[in-house]
Every structure is written in C-alpha cells, then in structure tokens.
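Every protein chain except one is present and positioned as in the full complex.
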Amino acid sequence: MFTQQLVNGIVVGSVYALIALGYTLVYGILKLINFAHGEIYMIGAYIGITTLAVLGAMGITGMSITLTLVLVFLIPMIYCAAYGITLERIAYRPLRRAPRLSPLISAIGMSIFLQNYVQVAQGARDKAFPSLLALGGFNFMGAYISGLQIFILATAVGVMAVLQLFIQKTRMGKAMRATAQDRTMASLVGVDVNRVIAATFAIGSALAAIAGVMVGMYYGLVNHYIGFIAGIKAFTAAVLGGIGSVAGALLGGFLLAMLETFWAGYVSAIYKDVFAFAVLVVVLIFRPEGILGSSDSSDRV
Amino acid sequence: MSGFLECRGLIRRFGGVVALDALDFEVRPGEILSLIGPNGAGKTTAFNVITGIFLPTGGDVQFAKRSIVGLKSDAITRLGIARTFQNIRIFGAMTVLENVMVGRHGKLRAGPVGAILRTPGVMNEERAAAEFSMELMRFSGIDLNAGARADSLSYGDQRRLEITRALASEPQIILLDEPAAGMNPREKNDLNDLIFAIRESGVTVLLIEHDMKVVMGISDRVIVIDHGVKIAEGTPAEVCQDAKVLEAYLGASHA
Partner (left out) sequence: MLLAGFWFAFLALPISGPWNAVLIGGACSFMLLAIKLFQTAMTTGPAGEMVARLWCALGRMWGQAAWLVGDRKKILVMILLLLSLPWVLDRYTTDVLVVTGIYVMLALGLNVVVGFAGLLDLGYVAFYAVGAYTYALLNSWMDLSFWPALLAGGALSMAFGVLLGIPVLRLRGDYLAIVTLGFGEIIRLVLNNWDNLTNGPNGILSIDRPTIGGMRLYQPMHFFYLVVFLCFMTMFVVGRLNRSRLGRAWSALREDETAAECMGINITYTKLTAFAFGAAWAGIGGVVFAAKQTFVSPESFTFFESVIILCMVVLGGMGSIPGVILGALVLTVLPEALRELTLYRPMLLGGAMVLMMILRPQGFLQMHGQRLPASAVLPGDVRRGREKTHLGGDT
C-alpha cells in the first residue's frame, strides 16, 4: 500500500514540478506570480487533444507511434510557448513599472479570461484524452508500476535535466540568470531584457504544456478547471522548494505530491485540496523562502 | 530633555557583507551631530538599526539608558526617536496636513469605536492634533499647502514635509537622513535655519549628510564612519584635518 502511494505520488510530483518551474522562472525574473500559468497548463492539455484528433484524421497515429508521441508533445509546447509570450506581451509588459497591484489584477484577469474562453470554446464538460500508449506494467515491491508512469517520470526528469543544462551552459540561460539577479544591470551590459523575459515565459509555458499532455494521458480526462487547482498546487510546490530556484521547483513538486498522497491515503481523501492550501499557508508564514531558498533581506531603506 | 542616544559595538551583517563593524558613538542631548562618511560606509544602516528596521547582529543601542534593541519601530518612535528617510518616503496620496497628523499618531488615543461615535473627547483630540500640525507646518514653512496632495509638492517642500511629519511626534531626538540631498544653495540655507530652529526648540539632531558645507556650517560635532566603523570624531574643524578621514575620502596617496 505504502509503495503504491509512493509510486502514484511520483507521477503527480512530476506534473507539479513541471508547472512549478514555470512559476519559479517567471517569479525569479519579474518578482511576479503568473496567475494565468495554470491556465496555460490546461490549454496544453486541450491542445494535446486537438493535436491527437488532427493526427488521427491524418492517419499518422496509425502509422507511426513515435511520430505521434513526439508531435503530441511538441505541438502543444509550441502553442503554449506562443500563449505564454502573448500573455506576457499583453498583460504584463505594459505594467512593468506600475504599482504591484496592477500586474496582479491583470494576471487574475487573464486567468479568468483564458479559463472561460476554453470553457466557451470547448464546452464545460470533461473532455476525453484519447489513450495513446498501451504500455503494460509490472509489479515491484507490492506496487503496480505502469509503463505510463515510468514514461512520465522519465520525460519529466529528462526535461528538467535539459532545462538545467540550458540555464547553466547556454548564453540565453546566462542572460536569464543575470536578468533575474539585477534587471537594470543586465540591460546595461547588453542583455535584451524583453527577449529574455519572453524566452522565460516561453520555456515555462512549454514545460506546462508537457505537464498538461502528461496529465491528459494519465487520467484520460481534462476540463477547463484543472488549471486553477493545479496552478495553486504547483505554486505551493514552487514556494515549498524555494521560489526562484529550479532545483527548488523540482524538490517542492515531488515533496508536495508525496505529502498530499500520503495525507489522502492515510488521513482524509476529501480534504486533500485543503491540505495542499494549508501547506502553502504554513510555508509562507514560517519559511517564505522555502527549503532551498535564501532569506530575502527586508526592504532596504 | 535627555536625548541621550548611544550605539555600543553595533554589528550588522547582510549575508557576507558587514555593514556595521562594531560601531560606537554617542549623541549628546541638545547637540547637532553629523554622521559622515563615504558611500556605503554604513550610515543609513546605522539609522535603520537604531530605529528598529533592522535587528543588529551584535552590539547594543541605548536610549535614555535603556536598551532599545529588539523593539519595533513604532515603539521606538513612541519613546522619542523620530526620523526621515534618504529617499523621501512621504505618504503621497494623502494630503500634507494628513501626513503631519500621521506623524502625531503615537500621541493620540482615539480608537475605532470613538471614531465611529465621534465622541466629544475624540473630536477635541482631532481638533487639537490638527491645530498642532498646522503650527508645526507654519514652523517649517509648508502651511500654505495644507490641503494639497503630498506628492504634488516640490522636492524641497516634500523634504520639509517629511521633517515636519517626524517632528509631529514631539521627539526628543530626530534622525535626518541626507536632508540636503538634491537641494539648491538657497534651499540648503533654509534647511540650515530649520535645523537650528529645531535644536532651539529642544530637539537633539542627528544627521547624515554628504554636503560638507551644510555639515561644517551647522554641526556641533562630527563623526566619520567608514566600512561600518567610526574612524574619527570631533568638531568639524578637527575632523577636516584628520589623516584617517582624508584617506577614507580621497585615498591613501592623499593622506
């Protein structure tokens, strides 16, 4: 039982971690909570469905499973990156120097807007995500591990490894880290801050898209509301691990998922979401910098 | 009035940076004391520690023989220490008069119930507070703008407003952080007069300033800080000659 919980938690953790990365990357650079990020994840799932439908109609699904698999991730990634960039351009960039309240309101507005837009366009009922991989599974230490779970975990870890490499080794990655530390200085040494910010949103959104498709594949159902809850939980994960830190998002994602799964399994399944919110509240009160974060010096006078 | 303020071995670290490194100095009642030093010397940090915005990593601050370390800023203000800020921090959306009356907050008693009921006691208190504030504003020369939004004032007037607001709590000592910054010579003269007038009214003045003319012109004593520690103290004339001071400002070759 215990190991089964563990295994289930890992998948959820991967999803949280991927979405949390988007929050943490954006917060690191703009000190802004991208409220609409959860909606991007949800849109990723929906685009995955559309992609599969199109691919199916074109006959590709039957032909090559690998191609389908690649495309079902790639297309939503591209689209979500586009959504992310547009989101930033419309709702955040004009407000870069406005008082803190304005971009927050704008973010909430975009979140509601996107949520409702998908609801209107795609219907309020759950939508089925066609099953793709008929991977078997195997038993291990009393738990059943499905091939899908392994696939999801592998994909998530792989993606995060690539991201880490990207941030550490590439020019754009360095530019992102510089902008996160000190935006003015970065622009003074020649970094195109707008492009860096756009790239950050693009990457975060693409990761969210991956999470969305994975969730669709795993649970088989999506609806326009999944962004809201997943968004808050992923944000909790980001904060738990240390907002602004990539490793923190990873750690937070898995840790939160574990905590949640065990709570649901052993204490109360109904109040699972309440527990997640409670974790958020507790972390923000007692250790707002998270596990891996460093103390933010209080406001400089 | 004893405005006796003393810093003993103050240490304040920010991560790896040691902003205050066993800083020792005292302010004597009734004097105008200037704190000077090169940029980044730790002057504003000292103010922030004294007024409770930062906790010192080590050392003590004593006011009227009592340690005030660990007290919150509002408690420290109520004890009689008021301040202004390096980047003017007035309450922009409030009127000038309201800004000054906020300064008086600690001296008033009215609570929400009294506010809703408008008891005679509360109304009298408000009236007295408004009169007091207007008096102060006349004292510092900004009474003509009483009903205007604070952020519509000129820069110089905003500084005056900040000083007036600090005075509204009837402090024993007032900490001015670079009050002359951004002022033209005539405004600086007016500022000097104001500071003298403040001292005349019985308030001790501790100020941070970069403008040497102002410092030399009004200070009774000067304390020089560099890298978080006191390197010289004395009258303005004495400090000017001090080798260590010259070295700190101009570099070793000039000492």
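Note that the chains are named A and B in the order they appear, and that numbering of residues resets to 1 at the start of each chain.
Following the convention adopted for this analysis, a contact is a pair of C-beta atoms (placed from the backbone, for glycine too) under 8 Å apart; a residue touches a chain by one contact, two chains touch by 3 or more.
In this text, all values refer to a predicted model and were calculated from it rather than measured experimentally.
*Asks:* What shown chains come into contact with the chain that's not displayed?
*Replies:* Over the full assembly, the chain not pictured touches A, B.
*Asks:* For the chain not shown, which residue from B:Asp60, B:Asp151, B:Asp193 or B:Glu238 touches it across the whole complex?
*Replies:* B:Asp151
*Asks:* Among A:Leu6, A:Leu104 or A:Ile291, which residue is in touch with the absent chain?
*Replies:* Counting the whole complex, the residue in contact with the absent chain is A:Leu104.
*Asks:* Which of these touches the unseen chain: B:Gly42, B:Gly106 or B:Pro179?
*Replies:* Within the whole complex, the residue contacting the unshown chain is B:Gly106.
*Asks:* Taking the full complex into account, find the residue in B:Leu5, B:Ala19, B:Leu33 or B:Ile53 that is in contact with the omitted chain.
*Replies:* B:Ile53
*Asks:* Considering the whole complex, not just the chains shown, which residues of chain B touch the missing one?
*Replies:* 51, 53, 72-74, 77-78, 82-83, 85, 89-95, 97-98, 101-103, 105-108, 110-112, 114-116, 118, 122-123, 125-127, 129-131, 134, 143, 146-149, 151-152, 165, 169
*Asks:* Going by the touch rule given at the top, which residues of chain A touch the chain that is not shown?
*Replies:* Considering the whole complex, chain A reaches the absent chain at 31-33, 43, 46-47, 50-51, 75, 79, 82-83, 86, 90-91, 94-95, 97-106, 108-122, 228, 232, 235, 270-271, 273-274, 277-278, 280-281, 284-285, 288, 299, 301.
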